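First, the structure itself, so that you have it in front of you.
The complex appears here without one of its protein chains, the remainder shown in place.
Right, subunit A next:
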Amino acid sequence: MSTDEWLHALAAELRRRGVEAGAVVAEAASHLRESGEPPLTVFGAPAAYADALVDSLRTPRPRSHGPVRLDVRGVTKSYGRRRVLTGVDLTVRAGEVAAIVGANGCGKSTLLRICAGLEAPDAGTVHRSGALGWCPQAGGTAEFLTPDEHFTLVGAGRGLARPAARDAGRRAAAGVDWDPAGAPQGRHLSGGTRQKLNLVLAGLGEPDLMLLDEPYQGFDHGSYLDFWAQVWDWRDAGRAVVVVTHLLAAADRVDTVLDLGGRA
């Protein structure tokens, strides 16, 4: 990798992480010019160096004082004799991101479905306020509709006229590195692209509470980073976001981590 290629890659990685790249890249270029050393030796891989820079720019966030969008108290759920959730509490305010983590089979998706009102708990309460955006782990897209038709359909349910819904959908899609203009019907989309569609649909109409169940399955690494950048944008815009994830990469940036532990 030449120095110019490395600098170019660094700029792209920084932009992808929402960091103004100009000054940092210029400083690295100046260092490389003077030292005459190869960039990989001095700075390492562009993505890793971008991560280190982002880490150093991070400041602890004060707690949000926005309205409570989701309040879960003492939720318990069993399937037959198998207890999946026991006395789970979770409060998420506007402008906060909560991560639900834990091993496969520990009840993360069940809890999210209960939060969304798709399943009833055996005990405990769930209160939601505001409009809800929902992104399931799979499914949720229609086989015989194109992405634009999805935007129109879901947008209509959230009070968006056809052109506004289509534009909002295409804009959000660009944020995860996807151009849905002229894309084929849902049944012809790859798994990763369907998940991008799901994610875009969840955000249409700017709902107050977003519930996302491992929405990045099938994403490449770049789109995965784009997804988290999207989450931070939603948070900054005052949304409440709940993400089910088994990856802890972003755990230090979220406001709340609910660890459901091992298999129930």
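Here, a residue touches a chain if its C-beta (ideal position, glycine included) is under 8 Å from a C-beta of that chain, and two chains touch if they have at least 3 such contacts; residues count from 1.
Keep this in mind: contacts and distances are computed from a predicted model.
The chain not displayed here is annotated in its UniProt record as "PadR family transcriptional regulator", chosen from "PadR family transcriptional regulator", "Paraquat-inducible protein A", "CO/xanthine dehydrogenase FAD-binding subunit" or "ABC-2 type transport system permease protein".
Note that of A:R33, A:H65 or A:R81, the residue touching the chain absent from this view is A:R33. Screening A:Y49, A:F151 or A:W228 for touch with the missing chain picks out A:Y49. Interface residues of subunit A with the unshown chain, by the touch rule above, are 23-24, 26-28, 30-35, 41-44, 48-49, 52-53, 55-57, 59.
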